[in-house]
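First the structure, then my questions, so here it is.
Missing here: one protein chain of the complex. Every other protein chain is in place.
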Amino acid sequence: MLTFAFRKILTLLGTMIGIAALTFVITNIAPGDPARLVAGPNATEDMVATIRSEYGLDKSLPEQFIVYMGDLVRGDLGTSIVTTRPVLEEVMRYAPATLELVFVAMFLGIVIGVPLGMLSAVYKDGPLDQVTRIFSISGVALPAFWFGIILQLMFAVDLEWLPVSGRLPLVTRPPEFVTGLLLVDSLIAGKFSTFWVSLQHIILPAIVLSFPCLASILRVNRAEMIEVLQSDYIVAARAHGISSFRIVALYALKNAMLPTLAMIGLRFGWMLGSTVLVETVFDWPGIGLYAVSSALSSDFKPVVGVTLMIGFFFIVANTLVDLAYAWIDPRLRKA
Amino acid sequence: FERTDKGNVIVFGGRQAIPVLDPHIRYDWSTRMMQQAVYDGLVKYEGDPAEIKPWLAEKWETSEDGKTWTFHLVKNAKFHNGDPVNAEAVRYSFERGLKLNKGVAWMLKDFLAPEGISVVDDYTVKFELKGPYTPFLSFLPWWYIVNPAQVKAHEVDGDYGQKWLTDNEAGSGPFKLGRWEPNVLYEAEAVTDYWKGWPQGEANRPAGVIFKIIREPAAQKAALQRGEVDIVEGLTPDDYVQIARAKGIAIEDHKGMTTFGIKFNTQQGPTADINLRKAIAYAMDYDALIQVYNGAASLETSPIPDAMRGHIDVPGIPRKDLAKAKEYLAKSGYPNGGITLPYVHVAGLEEARRIGLVLLDSLKPLNINVEIKPEQWPNMVANGSKVETSPSMTSVYTTPVSTDPDAVAYQYHKNSWGQYFAMMFYDNPKVTEMIDKARSSSNWDERAKLYADIQTQIVADQPEVFGMLQNRRWARRDYLQGFQFSPVRFTGEVDLYPLWVKSE
Amino acid sequence: MTALLDIKNYRLDIGTFDGPVHVLKGINLTVNRGDTVGIVGESGSGKTVLVRSVLGIGPRNAKVVEGSISFDGQDITNLPEKDWTKIRGIRISMIFQDPMTYLNPLFTVGRQISDVIAAHEKAAGTGVSSKAARRTRTEDLLDQVGLPNPSMLFSQYPHQLSGGMRQRILIAMALAGKPDILIADEPTTALDVTVQAQVLDLINSLVEKLNLTVIMISHDIGAIATVAKRCAVMYKGEIVEQGMTQDILNRPQHEYTQRLLAAVPDIDIAPEKVAAEATAAKPSKPGHLLEAIDLKKVYRSQSGADFTAVNSLSLSVKTGEIFGVVGESGSGKSTLARMLMRLIEPTSGDIIFDGQNISGLSGEPLRKMRRHMQFVFQNPHSALNGRHTIGDAIGEPLRIQTNMSRRDIEARAEALLDIVQLPKMFKYRYPHELSGGQKQRVCIARAIALNPRLLILDEPTSALDISVQAQVLDFLQELRSELNLTYVFISHNLAVIRQICDRTIVMKRGEIVEQGDTEQIFMAPREDYTKALIESGRKTSQAANLQV
Partner (left out) sequence: MDTPAEASRPLTFRERHASQIRQWRLYAHMFRKSFSSMLGLTLVVLFLLLAAFGPLIVPYPEAASGAINMSAKLQPPSSTYWFGTDEMGADIFSRVIIGARTSLWIGVVITGLAAIVGITLGIIAGYRGGWVRAVIMRITELFLAVPGLALALAIVAALGPGITNCVLALAIVWWPGYVRLVEAKTLSIKEELFIESARSIGAKTPWILWHHILPNCMSPIIVKMSMDMGMAILSAASLGFIGLGAQPPSPEWGSMISVARTYMPDWWWYSLFPGAAIFLTVLGFNLLGDGLRDILDPRSRDR
């Protein structure tokens, strides 16, 4: 078990370094000059040079890369040239907002997607199946940014049921920082009104983010359910007189959950990527927004940092999925 | 606005974040708006037309040769932690700005060395310049005074407290910092006993101001209409028209100093040909430029904005005239057109993009194709810093940081090559000479004449399509009072100090 | 007394894209309490569909055209789903063919059985008993089917058990509801020869102990003879013959039954005709065509442990003979065959083909060499690429190894189809449109396309029905004399080996335990292993049971 954990950590480290190298190279192939941006429009050449040398941008690219990798090994993601702060610190500040959003969206996706998938598998080719099929594929096909705007207009601007954007109303002070997830922190602090308003704020972006994920969870669950329901052991269970409900809800679901879990792991990473869009639309102060604004100002250290962070969460999520697999599937449980 | 137990908090909705508050490092509009709220300078720009008002300095004098400036400070000014604002603080602040060599440093560094600043007595400070420099005073409103004691206390590795000042302040301004949630909101709390007092009266004084980041215009509009914010910037021209009709909303619409021009690369490529440049300038649909802003703009009549001293209406500045355009085209190296010219604009700048479309449409009759290319600002500046990489046409907005005509004229000086506003690589020795002469002269009449000649000559050389001056606009709730416009501020920037809420 | 199960003139269609398929055509079958009925018939004759219909779990788009099934006086032909709960698994239960796929891999064995018990208790309306009570009952059942250490088994997962154990678990499950009828659908087909006998014994003993009524399906007539007193023969959806097993075996009436019985090879009969032909061929071509010296294959498993599949094995095959390789499953027969073909690399040792050492060969020379030796695989269903037509499949070796023109290849493919006695038309068909025997012929055609000198046949008939097996074996012998081939023939079926091989080696755990003339080995086995092998072969050999 220990060697297993050790190996996992080792691959994780390897992948992280790989991602860092990949994004670093990709983002630095272009001629952009972020020092020029932060120096201000009128800055003279020597002022720009001051900033360049301060951030090591005057070095050659391979040198910069070596420095960056060296820092990375020590847990330093470099410094954002725009905000002059360590990227790690900033990513840590913005990550909870993103994670909270992703968790809520994932929750919605699973809670709605799995039962719907089950139902449409049981009533395969029936009207319910056709409707959920179009519904779920619509989920994947809807442009998140567009859908977000439309929801915003409908529920926030027009009906005024929900807030337009942000995580909290202006005057509401965030609860004391424990996990960084407002929904959790406000409960810990016992501030139910804060919990309530932050729930209102998260609803729309979470729906937008969860929709495609819900859809693919539904699709995978349905497909797997159909296959499992045709499998021999389900036939056998039926032949042995086990009730249909029990077969579907217990036996088949557990088997169908394996690929569904894999999809959830995949979608987790995908969601982290899509927050780039959703956070832009809903002004959600997470790492997606941070990445976009950094990318738009050619400030690449944060872009690399965020990509790494997303990769990290993604790998962690998939490791958890692997563990869940082993927990569900006894065949994978051998020493 | 938000009602709190301490009073009303005014909410400003803006699109641009404030990554670094340090007054000697950055000075874009959102940053400067907050800096102006928490810091004081020796002097301050106010009013339209902009005038330099005494602030921390109650009076000042200049030596005969224009090289020595002596400032006498007010005696009651206090930093937020209670320390007095004295001559040493002023000296330290200027030294800090110059030594860091970032942000505002470029304004003074060629004329002022850190050693040139000296403390005469507790409330008197003296600047000795390397040479006479008439625009000196016009730059001072951009230099804020920080509290040396606080800064030194937070210094790490001799960084002049840069790290700390990123999201803290050590100022004496009318506000002090409250909540600081990067990328979300920034709060400034009013200083109860601000040394200069409050223009709207203590009773009307707000408890503070919140600068809320709202990136989407649609969300900004919604927030304004719902009264969640009191004033917003950065709506589209059409939005302003639309929202002006809504109840309870007033539009602030003022003539600004930001010029828009389509800069040609006058040294290389097709646009090195003056006839082609003229042809383009005459083909341009200037009316459409104004239409892009729904009328809230005025055409440039000279390189120097109207609100600036020394401005003249240059006669014969090109307006749309297809016949003339074709005439010039015939004289150029491309008599039948058939070329494609790039038009580069800053990615995300909506109006610049639309003007690109206008240009594209305007040049169709000349059989010239336009390729609209958005670029990230740093890339655009990087490309524009060299003749070889500078595109044929670049759209550039320029906001002069002082009211002195030199601020604009110097853009056409050969020394400015490499700067973003000098992407045309304009080279006319006569003009260069005149600019040098004007900037060192302290006789206004002489300067005015020189600037008139400079303007005429530049227009004749057509290094750019002279575009328009866009109006500065904000949409605010009508209960928000005290709004004061001054053209020398940046687009979007509002003086938060005099604002107050009139409750019905 | 009414019959327990009465199937009257039962006709069933299955709707497919090409229109309805008449799967069952007027089945009449009665089963009385205490009967043991066997159903025998070739693959696809409708056995499974028939018994599943009895349980109400027939194919999805099946339609009863005519007739009825009644159980204990109750018509169950079109019983609604909710009424089935009182019958299915309780009064009629079933044992399935493949014990692995019929157990849910994610639940413990104990859980699955006690769930069945709970379901039955619920259906009976007696109220579900406690977990502990169910556990006791489950362990009783496990004990009853002869599984050791039931309390440990209870919390094990299917993948931790062997095939025979799993089949016993399935039987335990089927017995959980104390059924009136137990249906066994080919309960032994997926099992090893030795285990087969054990499971059949178990069923036999249960029938006696619990006085069960049993319907057992098999295409293995020997298995049927072991268990069933009465027997029905199905052919193409019809019951062509039924009666006492004894009678049918001794006096088959229907033509198909006669064919079926004739096809069963008899381990105890020394084949004369074949042996004679082989001896005739021998002297004409002396010398050794293929030799293996000290061959060894070591597999390294993921956990790092070494496993020696073939160990220091030497053999030599004379030109023109049929060389038999026999051994139990896992003894390394296929591994050996693949090494001889150089399809897998031997860990050490040499292979000499026609005087040339081919163990070091690679690239072009190896490809050239392959013209002379060919392989026929165990499973014809997966040895053909489903996306190629038969014509392509047969032409492929020619296209690879020769530069014949397209037209010539077409012609040759047609000729080859002729040789393997298939219509020319078949070259436009796809593998899935052919029966197993036909596919195996295509595989052979493909193997002989390049006129090889040696054919290695790895259990070429074990995936086929017995009647088809006989055809293929006959055909192989014809072919050999026609084309002057040498065979290496692998099988675990001793009867087959005896029927066609000249010389044989017996393998056990990768080593040769005995070798010599086939007849000699069968008449006077020297090793205990060989004796045991022959004995268990004899026991399951269909012919052995005919004499019961």
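Every chain is named by a letter (A, B and C) in the order it is written, and numbering of its residues begins at 1.
By our rule, a contact is a pair of C-beta atoms (placed from the backbone, for glycine too) under 8 Å apart; a residue touches a chain by one contact, two chains touch by 3 or more.
Computed from a prediction, not measured in an experiment: that's the story for all the values here.
Every visible chain touched by the undisplayed chain in the complete complex is listed here: A, B, C. The residue from A:Leu119, A:Val208 or A:Leu277 that touches the chain not shown here is A:Leu277.
Residue in contact with the omitted chain (choice from C:Lys209, C:Arg387 or C:Arg406): C:Arg387. Of the listed positions C:Thr16, C:Ser205 or C:Asn357, the one in contact with the omitted chain in the full complex is C:Thr16.
Interface note for the absent chain: among A:Gly56, A:Pro115, A:Gly180 or A:Gly269, the touching residue is A:Gly269.
When the full complex is taken into account, the listed residue touching the unshown chain is A:Arg133, out of A:Lys8, A:Lys59 or A:Arg133. From the options B:Lys373, B:Lys414 or B:Lys449, the residue with contact to the unseen chain in the full assembly is B:Lys373. In the full complex, subunit B touches the omitted chain through residues 216-218, 236, 238-239, 242, 287-288, 291-292, 347-348, 350, 353-354, 356-358, 360-361, 370, 372-376, 379.
In the full complex, the hidden chain is touched by subunit C at residues 16-18, 60-61, 338, 341, 343, 366-368, 370-371, 374-375, 377-379, 382-389, 396-397, 400-401, 423-425, 428-430, 433, 443, 446-447, 449-450. Seen from subunit A, the chain kept out of the figure touches residues 15, 18-19, 22-23, 26-30, 32, 125, 130, 133-134, 137-138, 140-146, 149-150, 153, 157-158, 219, 223, 226-227, 230, 269-274, 276-277, 280, 288, 291-292, 295-296, 298, 300, 303-304, 306-307, 310-311, 314-315.
Everything that follows uses one rule, which is that only the chains that are shown with their structure count from here on.
As a whole-number value, the distance joining the C-alpha centres of subunit B and subunit C reads 87 Å. Between subunit A and subunit B, the centres computed from C-alpha atoms are 39 Å apart. Subunit A and subunit C have Cα centroids lying 51 Å from one another. Residues 55, 57, 81, 85, 88-90, 93-94, 96, 98, 101-108, 112, 115-116, 119-120, 122-123, 157, 159-160, 170, 173-174, 176-177 of subunit C touch subunit A in their complex.
Put simply, subunit A touches subunit B in their complex at residues 30-47, 50-51, 80, 82-85, 90, 93-94, 149, 152-153, 156-157, 160, 164-167, 170-171, 173-174, 280-281, 283, 285, 289-290, 293, 296-298. Residues 2, 4, 9, 11, 17, 19-20, 25-28, 101-107, 109, 162-163, 166, 179, 181-185, 210, 212-216, 218-219, 222-223, 226, 228, 347-348, 376-379, 381-383, 385, 401, 418-421 of subunit B touch subunit A in their complex.
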